[in-house]
Structures are given as structure tokens and as C-alpha cells.
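Only one protein chain is missing from this complex, and each of the others stays in its spot.
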């Protein structure tokens, strides 16, 4: 499925770049760039393949993905210091990767199980796990805990892709629709600070609750 | 095995609720609740299935588990702010999940490998991994590092279940025995602050040791 392969490479490359940007923010050495780039680039897809039982995972079956990660990491090592704000670039690239990967993950989940529920969840997992791993390893505040919409964008993109597929739209259309929707949601959240209502603050003010 | 299925659903639902309570403590949005609920609810069992090679993992084979997590997350989103202490509720629900899951994990490990050692370890892993993941992702101090007995309760519950099974007790009895023992140990630790002796503090007072 060429279009899905393109999305896969795009997701890997762009997430790898965000991992390298985290390495840059932490002033790591070249290997640190390559390591964080690889973990971020292939983390989500690895998680997806593992839970689906599609092992050996994709980058073991096709090492080209590792070359993509290494190249993205190297490119960032050489250029990252030039960017005005590596953080802003990181979150926007991350948004692109999230959009490509939520569709890719949903497609693989749907093909493997035929269950729309599982497809939406694998899409969301694939799209968010790499970034979560990157933040954990780089010791950055997790993207999960930031106020703006993040997981939601992946969830919406994956759901749109799955619904469009169920109603029988062609793959190219469903993929494009899913990617664009996810990016629109995440991009809007970044640009206009969109948020969802948070849980009401409880009365709980006892010491243990502060912990 | 109905009784094990009940334990599995109970473990998933209760752990999912603890994940949602963490989301509540972090004032996340509804999707944050659902995400942390799902990761916490299915994390331990996913780990168990992956190391046992029982893939696709349980929630991919049976998406009902995802519905359970989402429902628990939604329920908490609507009610958590009402609780006097969400933290106290979190640790007690976590104790219930731990008790159900250590038996469930041990049973699956024993069925898959026949090795009591592996069964005890998978039981412990299944019971503790979801909570560890929850704390890591929510940026809370890991339950692992708290003084009170935690992993120990899962270890004891799984061991009791395995031994009772080896001596030939019926499944219903071994399961009940394991769950009750684990809960008694963890509950006692929470209620009476039971602890195990810690390693002696070393002389090591050199700067690097402080790190």
C-alpha cells in the first residue's frame, strides 16, 4: 500500500526529527541525537506492531526505517542550532508526525483485527507513544500533561480514517482525510490554544492530595 | 475460565479508575482521563501477554476491555471531583486491582509455561506494571519508591495462588485465596503503614553518591 508506506516513512522521519530536537535542547552529543531520534521515530510503530503481534517489528523487517531515523538525527545535529526556536519547530513537526502516524496505526490495526475500536486505539497509540517516550527519556514535561489538545487530535484523525474506510471511501481519500483532520485539530490547538474542558477541581485539599 | 475473566475485568476496570484519578489530580481533559485510564487498566496485562508471546494482546483480541477502560475513565471524569480525597481512593482502588491482577497474571503465566517461578513473576509484573506506568506518565512519584509494601503484596498473592494450585486446590479457591492474601497485605500496609526492613544506609557520602 504505497500511500500508507509514504505515511509511515513520513511519520518516522518527522518524529525522529523531534527526538533529535529534544537531544539538541539537552545539548547531547551526536549519538544522543541518533538515539533519541530513533526511539522517537520508531517507538510508536514498535508499540503498535508488538501489541498486534506483528513481530519482528517493522524496522527489524525493513532496516531502511533505521536509516531514515539516523539521517533525520544527523540533519538536526548539523542544523538545529540555526533555528530561532527549536521548541516551536519540535511541536509543529510533532503535529505532522502525529497526523501521519494516527492514520498509519489505525490502518494497520484495522487490517490486523477488523475491529474499528482496536483500530482507533492503535492509531492513537502509534501516534502518541513516540512523543511520550521522547519526553520521558529526555526528561521533558510529558506532552500528555500539557493543557493543549494532543491525544485528542490523534483520536479524531484515527476515528475519521476508520469511519471513512467503513463507509467504503478509497484508501487514498480516507488517508488524506484522516491526516488533514488530525493536523487541523492539533494545529488549531497549537495556533489558537484550543483546549477541552478539564475535570472539575475537587474539594480534596488534604495533604496526601497535594502529593 | 469465568472466575479468571471476572478477575481480569475487575483488574482492568479498577486500575483504569486509578489512572483516571491521576488524570483528575493533574486536572487533565476528558481525553487525558480516557488515555491514562486505558494505559493503567491494560498496561500490566499487555506487558504480561507480550513477554509470554500471547499476542495479539488481550485487548486487541477482545476490545471489550477498551470499553471497560473508557467507561471507568468517563465515570471518574464525572464524579472524581466529588471525592474528599482522590489520592486515598486511588491507592485503595489500586490495592484492589493489584490483588485481582496478581492472581490473573500468575494464572496466565502458569498456564502458558508451567513454571511456578515464571508464574509468580508474571503475576507480580501484571499487577504492578500498570500502576508504575500510570505514575511515570502522570509524573507522580513512583509507587515503587514509596516506603509502604506494594510489590510485595503482589508477590505474596501470586505465590499463594501458585502454591495452592500446585497442591491441587480448585481454581475458585486458589484464586480467592490469592486475591484475599494480596489485598490483606497491601491493605494492611496502607492502613497500618507496614514496611519491610530497608537496606542499611551505606557510608557512601561522596558527592556522586548524593546524585
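Read from first to last, the chains carry the letters A and B; within each, the first residue is number 1.
As a working rule, a contact is a pair of C-beta atoms (placed from the backbone, for glycine too) under 8 Å apart; a residue touches a chain by one contact, two chains touch by 3 or more.
These numbers come from a predicted model, not from an experiment.
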| item | value |
| --- | --- |
| Full-complex contact with the absent chain, from B:55, B:99, B:126 or B:175 | B:55 |
| Touch criterion as defined above, residue of A:38, A:99, A:117 or A:142 at the omitted chain | A:38 |
| Positions on subunit B contacted by the hidden chain, ascending | 50-53, 55, 109, 112-113, 115, 117-118, 121-122, 124, 128, 132, 136, 141-142, 144-145, 147, 149, 151-152, 155, 195-204, 206, 208-209, 211 |
| Sites on subunit A contacted by the missing partner chain, in the whole complex | 23-33, 35-36, 38, 46, 50, 55-57, 59-60, 63, 66-67, 76-77, 80-88, 136-141 |
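Definition applied: only the chains that are shown with their structure count from here on.
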| item | value |
| --- | --- |
| Mean-CA-position distance for subunit B and subunit A (Å) | 27 |
